[in-house]
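The complex appears here without one of its protein chains, the remainder shown in place.
Right, subunit A next:
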Amino acid sequence: MATVTVTLQDYKTSEKAWWCPGCGDFGVLAALQKALVELEIEPHNVAVVAGIGCSGKIGNYINAYNIHVTHGRTMPVALGLKLANRDLTVIAAGGDGDGYAIGMSHFLHAMRRNPDITYIVMDNRIYGLTKGQTSPTSQTGFETKSTPDGNLERPVQPIQLALAAGATYVAQGFSSNQKQLVRLIKGAIQHKGFALVNTFSPCVTFNKVNTYDWFKEHLVDLDEVPDYDPHDRVAAMRFVAEHDGLVTGLIYQEPESIPFEEKLPGLGRRPLAAQDLRPDKEKLQQILAQFR
């Protein structure tokens, strides 16, 4: 196969991003585009499934096959894409509301199945597009328009959940740490199986607590933790819990992960999408004969 040169320009669209100036999602977009370029994947072989919310607009700004779906349903749409064409690089992207509120069940079941999908969650701990209500990852006591007396609930802990649900690649990034985020997304795409990249992506308009500075102050960077072993699930759980989930880097990766689509008995090496659909009459007749 001839080598292809993929440039950042290939992944840009003429669309100007409709995010507030300073939004963390710009960093996630840039990191995803950079990761795809560095992996030399051509845009027509990439499918991005985006959710609803500010983060869900990411598909408007990537020159790839994009599908912008119903709220919370990125996981099953991405699964359908991957089952249909395993040669595609399938990226699902959405926010904490999309993934961890309305889409929580699909998130858990996707990890249970382990299809070869990269899932990037832009986690800003607030609802931006509906103008500032509490989110599943908002801290207890967090005051928003929908929780004027402070959030009474405990936050969802996506990383702990992913580790418990059997995810085979669990990473967490910070949109302003581009170098690390690009590396994590590249690792996720290369990983054979389901890969979560939960990414702190500050909302500069509505979240006045979890700001860039706040994250910088609280995040522990695993790249700076000596002897951290990303292949020990139990140790990873303990480490993440001890740091209240505020850890960035590759948290866990299962080396011998086999993707769901490779386990399905009927699916051969050739993508389903490339199959000849003319019915095999002999086989069909054999099946029909069983009804005689």
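Note that a contact is a pair of C-beta atoms (placed from the backbone, for glycine too) under 8 Å apart; a residue touches a chain by one contact, two chains touch by 3 or more; residues count from 1.
Here is the rule we use: contacts and distances are computed from a predicted model.
Colleague: Among "Pyruvate ferredoxin oxidoreductase subunit alpha", "(Fe-S)-binding protein", "Nickel-dependent hydrogenase large subunit" or "Transketolase", find the name that the UniProt record gives to the complex chain excluded from display.
Modeller: Per the UniProt record, the undisplayed chain of the complex is "Pyruvate ferredoxin oxidoreductase subunit alpha".
Colleague: If the hidden chain were put back, which of A:28, A:54, A:88 or A:236 would touch it?
Modeller: A:88
Colleague: Give the residue, chosen from A:34, A:106 or A:233, that touches the chain omitted from the document.
Modeller: Residue touching the chain left out of view: A:106.
Colleague: What residue numbers in subunit A mark contact with the hidden partner chain?
Modeller: Those residues of subunit A that touch the unshown chain are 10, 13-15, 42-47, 49, 59-60, 63-70, 72-73, 75-85, 87-88, 105-106, 109, 264-268, 270, 272-273, 275, 277-281, 283-285, 287-288, 291-292.
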